[in-house]
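Below: one structure in structure tokens.
Of the protein chains in this complex, all but one are displayed in their positions.
Then we have chain A:
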Amino acid sequence: MTNSFLLDGEEVPFTPGQTVMQAASAAGKYIPHLCWHPDFAAHGSCKLCTVKIGGRFATACTTRAAAGQEVENGTEELIAKRRTLLQLLFVEGNHFCPSCEKSGNCVLQATAYEMGMLSPHFDHFYPDRAVDASHPDVLLDFNRCIMCELCVRASRDVDGKNVFALSGRGAKSHLIVNSESGRLADTDFAATDRAAEVCPVGVILRKRVGFAVPIGQRDYDAKPISQKAVEKLADSEKEAG
């Protein structure tokens, strides 16, 4: 048997040890995701990459690819479930796209468009989350956090600083800053850290950038995330040689 599996009926090759997500991405196939990033270990928390393998639900980012797997990805059933997950994320935080500087470059927003989300469907929580503007170069707007932990992983695994962590449990989970005061200014965080540019939504923002990129030139203005995500991955692999 060759090292390949079927994704929505199309053959996808893999190398042993790859996950379904890694193999699909390498083959130019898009599986929706928020917490997965090719540069970091899989996290498996957002569940948006849920696919069906042999009729069972599984997260594509944590499931090893195996020869002969039959993987469902773009079915209406899975898209509907992903849409619900997105709606839950939108109502749990305060996501005001009209005045958010990340609009047009936001993975959450772009994925919601891709999944055909037209309304939040659920009642908003309207949580009361303060903005941390204490750092001279970077602003933290916790209103938009989706708890993907990419900043936690980047700060811990790449920057070696452990600036961010999740605290609380269940519905009370939230992102915190690892300093006695809880303020970013009281950590050794720097705007050059990997954690400063890994946030997929508008939580970790370089100050005084705002709306510098005009409408029409933002990441997802011309192409949907299903195309851009695949192109970005190909570009980064090309850069890595």
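Note that a residue touches a chain if its C-beta (ideal position, glycine included) is under 8 Å from a C-beta of that chain, and two chains touch if they have at least 3 such contacts; residues count from 1.
Criterion: contacts and distances are computed from a predicted model.
Participant: Pick, from "Arsenosugar biosynthesis-associated peroxidase-like protein", "ABC transporter ATP-binding protein", "Ni/Fe hydrogenase subunit alpha" or "Multiple sugar transport system permease protein", the protein name that UniProt gives for the chain of this complex that is not shown.
Facilitator: The correct option from "Arsenosugar biosynthesis-associated peroxidase-like protein", "ABC transporter ATP-binding protein", "Ni/Fe hydrogenase subunit alpha" or "Multiple sugar transport system permease protein" is "Ni/Fe hydrogenase subunit alpha", the UniProt name of the unshown chain.
Participant: Of the listed residues A:L118, A:A171, A:I215 or A:A240, which contacts the missing chain in the full complex?
Facilitator: A:I215
Participant: Check the options A:I31, A:C49, A:L139 or A:I225 and report the residue that touches the missing chain.
Facilitator: With A:I31, A:C49, A:L139 or A:I225 as choices, the missing chain is touched by A:L139.
Participant: Since one chain has been left out of the picture, which residues of chain A touch it in the full complex?
Facilitator: On the side of chain A, residues 98-101, 130-131, 133-134, 139, 205, 207-216 touch the unshown chain.
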